[in-house]
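Dropping a structure here in structure tokens format, bear with me for questions.
The complex appears here without one of its protein chains, the remainder shown in place.
A, B and C are the chain letters, set down in written order, and residue numbers restart from 1 in every chain.
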């Protein structure tokens, strides 16, 4: 069904259940959907698995969700950062599970979920501890690791502009994980800087077609 | 290395060897690089494997290359069309080999070649004659077929506009296979309607970054 | 109307439907706002019967969402065609994408419905629509197998019998398969039929009774909702 534009972020995140897998966009703070995460904190879902590149920065966005102890398990590529102190504390206290996935494999596993690929052989990480226990196969003389899709129940992403059908464009490197996560979750909720009338986005420049987007809300009240 | 802009199509196709695998863009005539194919005919390479969605239309482009009997083997999804009489005649005379691949699998196998994926499990075609002899595996209750990358020695593609670094944009549904083939071949040659100065294409709207493009030539002399 | 909900009991129209009437029935059953791919040939007719306010979004596998009607006169642009290579138009809110993205969308289950033609459909939903299997035929599959595995629901539009009178809804396909257990519903000249885990259910018939139809098909048929 075509996307619906919401005025209220709390309405936009309704229905997220305890135990859900939530894909959270952003590379550091660029592209992170802070308004949606704040709404998710108010909404109250807990025991979440969060898939995101990082483990939160400072006290905002994903870090705030972690601080509320709503996240049981984090799947990410680069948790340790200068300002990831919220995550660091939880991890060292044994209060959060961590699965580290190489960044490209993280993206490709979500792409596979969105693209109907059942599994894929990937050379990244072969012979390292991140491939331990995984099926491998030598193809063309090179060891590949069999990787499975990562599918979300919900994706929370940040974009730059949406039209009323949910077509999205992004801005600069804030694009990062948004377009991939939008394909990989059952319910996709996008926070955007502005909503424009349908027909105002160049069809050649659409990055995420509206078919992938269920709900849109503006980053700040207009 | 960054792309080079050629004035002469014959120079742009230099070095294509007998026995090469050539990826040829286009869906029907939309996006078909006719000027490059004409130059390839003059260049003379033979015993080619051509990978393209269709098997040529009418007498131009890919059909003209087939008519010159330069193609030993064609890998495509939809050879039979109202105006594919050149191919039809060669096929019925046993003078060309044909591998039929589902259209999405054709695209995904080229994407895999460009993306460093060794192989992937794909549900398309499971239980059909196009999967005969291929490895299969049931994943999440569904039969998947193991598909391998299709890599080209050369890709000939059509695009709309290039800058001097080889960044490409396409036009409407003529985009089709160009962006995928551009990632999947050792040497990528693009025919474009116009070449603009670097900086004149919006970085947000680039479809094929110049890293994938080796040679650019205009569709018609300026 | 929700296509998962059969109409109450099976309707009986007086005479078989032509292609246009079949297309109108399909259009009626496509939910508001659905994302739909219409196969080459007869399914293309469905577009003419979609109400503009139904906000149905058409996908064409050569790389576009929000495809508009066939182009006429000055609208014709060789860079803008549908999967049948017929010039078409673009509606507001359209998006273009390349083939890997287009088929990722399809195979990934993002299209709600596809409508395809068929040579044969089996009672368990197998589809044969790409290859007659004749030794001199040139096989051409295009996106048919991708649509068969990928679309949320697969609707087939076909006559229920060949010109020679052979059933096209069969216990087991004799033509090469396009996909296994993928068809959800058949819209035909004589009946609309749901392929369900319980068997083939008749939603509506046109100019023929359920029992007579079952006899001609040599298949058990159930009335929908029975």
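Keep in mind that, in the parts below, contacts are C-beta pairs under 8 Å (C-beta built on N, C-alpha and C of every residue); 3 or more make two chains touch, one makes a residue touch a chain.
Computed from a predicted model, the values in this text were never measured in an experiment.
Shown chains touched by the hidden one, complex as a whole: A, B. In the complete complex, the residue from A:16, A:29 or A:71 that touches the missing chain is A:29.
Among the residues A:33, A:79, A:149 or A:166, only A:79 touches the chain that is left out of the figure. Residue A:107 is the one among A:13, A:64, A:86 or A:107 that touches the chain not shown.
Of the residues in chain A, those that touch the hidden partner chain are 27-31, 53, 77-81, 84, 87-88, 91-92, 98, 100-108, 110-111, 122-130, 143, 160, 170-180, 207. Hidden from this view is one chain, which touches chain B at 1-2, 111, 113-117, 163-165, 167, 183, 198-199, 201, 203-204, 206, 209-212.
The rule is simple: only the chains that are shown with their structure count from here on.
Put simply, the C-alpha centre of chain A and that of chain C have 35 angstrom between them.
Our note on geometry: chain A versus chain B, Cα centroid distance of 33 Å, whole angstroms.
Shared contact sites, meaning residues of chain A that touch two or more other chains, fall at 115-117, 203-204. Among the residues of chain C, those touching two or more other chains are numbered 64, 90, 96-97, 103-104, 106-107, 149-150.
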